[in-house]
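Input: one structure, supplied below.
The complex appears here without one of its protein chains, the remainder shown in place.
Let's look at subunit A:
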């Protein structure tokens, strides 16, 4: 399954406003993308478009997350979301 690793750039982590922006972007895609902290088993990955999942994930600034998706458009979707993780969304 295609996957991307990305380091969280938002100062407050993937919480609050960054989580909302990220979840919204993931929800707008036609592909289902999952997110997990690097090093956790694949079956514990969560829905990237769920703000509540992102909030319970607890990814802080500097943490590495793994994004996974399958099917047509998966690579583009992953590139887009990985770029978002690596943007400081608190500053947007």
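Simple rule for what comes next: a contact is a pair of C-beta atoms (placed from the backbone, for glycine too) under 8 Å apart; a residue touches a chain by one contact, two chains touch by 3 or more; residues count from 1.
The definition used in the following text is that contacts and distances are computed from a predicted model.
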Quiz item: Which listed name, "RNA polymerase subunit sigma", "Phosphoenolpyruvate-protein phosphotransferase", "Sulfur dehydrogenase subunit SoxD" or "Sulfate transport system ATP-binding protein", is the one UniProt assigns to the chain that has been left out?
Solution: "Phosphoenolpyruvate-protein phosphotransferase"
Practice problem: Could you tell me which of A:8, A:23, A:36 or A:66 touches the chain that is not displayed? | Solution: A:23
Self-check item: Interface with the unshown chain - residue positions in subunit A
Solution: 12, 15-17, 19-20, 23-24, 27, 46-47, 49-53, 55-56, 58
